[in-house]
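Removed: one protein chain of the complex. Kept in place: all other protein chains.
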Amino acid sequence: MENKPIYFKLFAHNIPVLGKERSAIYDLQKGEIVFIPNILFQIIQDLKQSSLAIVKNQYAPKQPELFDNYIDFLIKKDLGFKTKSPESFPEIDLSYQVPAGIYNAVIESDFEQYDISLAINSLDELLCRHLELRLQINGIEEDFLLQFFREINHKSFRSMVVFIEYRPELWQEDWAIKVFEACRKIEQLIIINCPISFKSDQYTDKIIYTTQSLDELSIYKKRYIVNINYFSEALHFNPFYNRKVCIDKEGNIKNDLRENHAWGNVEKDNLLKVIDSEEFKSIWEASPDKIEGLKDSPLRYCQFLPFQLSKNEHNTWSVVNENILQTAN
Amino acid sequence: MNIKGIETIFDDKLLAQLPPTYRYLVRIESSTFKEHFTGYRFSKSERHFSKNFINANAYKPLSEIVYQDIK
């Protein structure tokens, strides 16, 4: 035991990612990113195979203190540890698996132009986990609205975010509170286009009244999402589009509401069949490694990517508005 | 989890009838005790035969709108 060589291992939840100019270590447990020079990325790769002494001699035979500084940096940052039994600490399996045909859905409705319950029932059948609703409720009776939400309370969604266009009754007659209580899947209820912004006294941070419109809320902001699910999904798929379906106010089935192209309409087409078509799912495969301008970024597996994409030849993709990508990087 | 200390809620007479472990209970602020699931919402799921179906947030934004940013 004593004579065994010493190895260095990153904790398995710390994953190094190579970038063009610099690299990053994703701490998927703490949700943090630590930047490292590319040379350290290479050292970490070599340390998977060889002991500290061997790699040290390989990289800095004349200046071992440089190598020691790198290892001290990793240990000081609590990113890894020394061990004589590296075989005891395997890497994390980064395959992406979720028990749902659709992970998240975004549905717009004014309760007039198509039957929203058709869409809700199909999504329930697909075990859709998270639902975002964007509703206009002009001309809707209170009972109808509450019954709509009570029914969703029995479906298989794990959480919901609901945007409702302002109507005085939402606040004055407590409709918002009644909706929130009728459907306990709602994690966030946001009333948009309000005359003034304020928060519910009863459910602070859960029910929010804002003067902002959906367009204003949709403005892109840079954001990084560091967790094991996002990371493993981004390795294989586009985490913004993968297993997502959107239905616009007219019932059109889309990959994203901001797109013009629709793959069908819930009134005329079977939602399950549309979602299962290769054409609909094509964009799911646009993983960050396949996106021009993004594939060299060390942050490609944690970046929020709400970008419209176009498909190139050779299975690569481009961001339609390249300026946005400049902002993002 | 906010641990406030090690103490007991039982009086000496009762403690005399109990194993010594009851003298050293860990006092935790209830709202931070994970097993109470304080702050979680529970719905139902007919498909799961579940009458207490816990809400779980997505690991990523559901759309281009990041609602956490709304003030």
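All chains are identified by letter, namely A and B, in their written order; residue positions are counted from 1 within each chain.
One rule holds in what follows: a contact is a pair of C-beta atoms (placed from the backbone, for glycine too) under 8 Å apart; a residue touches a chain by one contact, two chains touch by 3 or more.
Here is the rule we go by: contacts and distances are computed from a predicted model.
For the chain of the complex excluded from view, the name given in UniProt is "ATP-GRASP peptide maturase of grasp-with-spasm system" [choices: "ABC transmembrane type-1 domain-containing protein", "ATP-binding cassette domain-containing protein", "Fe-S cluster assembly ATPase SufC" or "ATP-GRASP peptide maturase of grasp-with-spasm system"].
Those residues of chain A that touch the chain absent from the view are 1, 11-13, 29-30, 78, 81, 87-95, 97, 99-101, 127, 156, 228, 232.
The chain not shown here touches chain B at positions 1, 3-4, 6-9, 16-31, 33-37, 42, 45, 47-54.
Note that in this section only the chains that are shown with their structure count from here on.
Here chain A touches chain B in the complex through residues 103-104, 106, 124, 127, 129-132, 153-156, 158-159, 161, 163, 183-188, 190, 197, 208, 210, 212, 214, 217-218, 220-221, 223, 225, 227, 229-230, 233, 239-240, 244, 246, 256-258, 304, 306, going by the rule given at the top. The residues of chain B lying in touch with chain A in their complex are 41-48, 53-67, 69-71.
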